[in-house]
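Sharing a structure, written as C-alpha cells. Questions coming.
Then we have chain A:
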Amino acid sequence: QDTIKVGILHSLSGTMAISETTLKDVMLMLVEEQNKKGGVLGKKLEAVVVDPASNWPLFAEKARELLTKDKVAAVFGCWTSVSRKSVLPVFEELNGLLFYPVQYEGEESSRNVFYTGAAPNQQAIPAVDYLAEKEKVQRWVLAGTDYVYPRTTNKILEAYLKSKGVKSEDILINYTPFGHADWQSIVADIKKFGSAGKKTAVVSTINGDANVPFYKELGNQGIKATDIPVVAFSVGEEELAGIDTKPLIGHLAAWNYFQSVSTPENEDFIKKWQAFTKNPKRVTNDPMEAHVIGFNMWVKAVEKAGTTAPDAVIDSIIGVSVPNLSGGYSAMMPNHHITKPVLIGEVQDNGQFDIVSKTPGLVVGDEWSDYLPDSKDLISDWRAPMSCGNFNVKTGKCGGKGT
Partner candidate 1 sequence: MLDVSGIDLHYGAAQALRKVSMTAEPGKVTCVLGRNGVGKTSLLKAIMGLHPTSGGAVTWEGTPVTKLPPYERARRGMAIVPQGREVFPLMSVRENLQTGFAPIPRSARTVPDEVFELFPVLKSMLDRRGGDLSGGQQQQLAIGRALVTRPRLLVLDEPTEGIQPSIIKDIGRAIGYLRDKGTMAIVLVEQYFEFARDLADQFVVMERGEVMMAGAKADLEEGEVRKFLTV
Partner candidate 2 sequence: MRCTIRRLLIAAALLIAALPPLAAYAADLPALVRGLGVSNYDELDKAIAKLAETGDPAVAPVLEALQAGDLNLRKSDGAVVVAKRAGSGWDLFDPLTGAALGPAERSAVERIRINNALRRSLGAALGALTLMSPDPAVRRSAAEAVFKSRDPAGIEILDRAIAKETDAGIRTAMQRARAAAVLNTDAPEAEKLAAIEIIAARGDRDGLGLLNTVVNATAPDAVKAAAREAIGAIEHRLALWAAAQNLWYGLSLGSVLLLAAIGLAVTFGVMGVINMAHGEMVMIGAYSTFMVQEMFRAYAPGLFDLSILVALPVAFVVAGGIGIIIERGIIRWLYGRPLETLLATWGLSLMLQQAVRSLFGPSNREVGAPSWMSGAFELGGLTITYGRLWIVVFAFAVFAALLVALRRTSFGLQIRAVTQNRRMASAMGIRTPQVDALTFGLGSGIAGLAGVALSQIDNVSPNLGQGYIIDSFMVVVFGGVGNLWGTLVGALTLGTINKFLEPYAGAVLGKILVLIFIILFIQRRPRGLFALRGRAVEA
Partner candidate 3 sequence: MTDPLLYLDGVSVSFDGFKALNNLSLMIDPGELRAIIGPNGAGKTTMMDVITGKTRPDHGTVMFEGNTDLTKLKESTIANLGIGRKFQRPTVFEHHTVLDNLELALKNPRGVFSGLFYKVSEEDRKRIEELLDITKLSPKRDVVAGGLAHGEKQWLEIGMLLAQDPKLLLVDEPVAGMTDAETEQTAHLLRAISGKHSVIVVEHDMVFVRELGVKVTVLHEGSMLAEGSLDTVSANQQVIDVYLGR
C-alpha cells in the first residue's frame, strides 16, 4: 500500500449539505496541495469521500466504514454536535482520529477527537465582553435554534452575564425550531425588549437555514446595528452570501477567522481556494480555517511520529503548532482543543466582515466551562500519565465527580 487514506465525513446532501459541502472541498484541496508537496512520510495521500447525508446514524455507519473498510489514517468531518456525538463511540471503539472543525458547546473531550473549532470561551464569551464594553450593552436577547449547542452556550452565557451583575429581567431567552422561517413575531419581540431604555443587543445562536429569513426580517423591520446590534456565532461569509447585506451593516459575528483578515497567509489561501474551486467569488470561512489548521497539525504530528498509527499521532500531536490564517500560530493543547485568536467582525455591504476587535493573544479552548457547576472542576489532559478527559481537580480523580 503506497497511499495514506484520509477520510472526509461531511454531508453532501440533506439539510447540512449547505454548510458541509464546502468543507469537503477544502479538504480535497488540502490533500491535493500536500500531495504536490510530496505527500506525507513519502506517501501520497488519498481522500476517501463518503456522504452521511445529514443523517446522524448514517454518520456512525459511515465512520465505521471509513475506519474498517477503507482503513483511513484520520477522518476530517462532522458539523453538527449530534453528528459528532453519533460517531464518537465509533472512533473510540476503533481507535480512529477525528478532526472536528466547527464551533461547539464544549463539555466533551475525547482521546480520539481533536476539536479545531471554537469552544464557548473562544467565541461566545469574548463576543459578550465586547458588546458590554464597547457598546455598553445592558440588556441581552439570547436567541437560538432549539438544540444542544445554543442551549448550552446560552446556559453558559446566562451564568456568565449574571456573574457580571446582569439582572434576570434584562435577559430574554428565545428558542426556535430548525429551519424556522417566520421571524415576524420574534423580531417584533426583540424590538419590544429593546425599548426599555437600556442598550440592548441580540446574541444569536441561530443555526443554518433559519438565519437568512431572520436577517431578512431584521432588515425589513429596520433593526439597525446602531440601535440593537446582533452578534452571531453561526453566521459566516457563506451564510451572508445568500443575503443582501446592505440593511445589515454593522451587525456582528464572532469567529476565530474572517475572510477579510489581511495576512499574507490568508491572501494566499483565498487565492488557492478560488483557483481550486474555479470561482473567483467563492468565499472562505472559519470552519474552513479550522480544517486547514487541523490538517496541517495532523501532517506535522504524523511526520513527527513517523507513522500514522493513531496512538503515536495522539501522543505526538499535543504541542504541535502550525500557522493559522490570521497571522499567528495555533497549538494543539493537551485537552485536544487548540489555541485561537478571537475576532469580532461587523457585516459590510459586500458580504464580508470588518474586523473591529481582536484579542491581543491566543485563547485556549476550554472544554469544561467554568460557568457550569458540574464542569467547573473538570479538566482534560491526554498526555501520559494523566491521559484523562474529565479529571476532577477537587477529588483528584479521573472520571468526573464519580469515584
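FYI, a residue touches a chain if its C-beta (ideal position, glycine included) is under 8 Å from a C-beta of that chain, and two chains touch if they have at least 3 such contacts; residues count from 1.
A word on the picks: all candidates are chains of the complex that A comes from, given by their letters.
Small disclaimer: the values here were computed from a predicted structure and weren't measured.
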Among 1, 2 or 3, the complex member that touches chain A is candidate 2
The residues of chain A that touch candidate 2 in their complex are 12-15, 17-19, 21-22, 134-135, 146, 174-177, 179-182, 184-186, 188-189, 191-192, 194-198, 209, 212-213, 216-217, 219-222, 225-227, 229, 238-239, 241-244, 247, 249-250, 346, 348-349, 354, 356
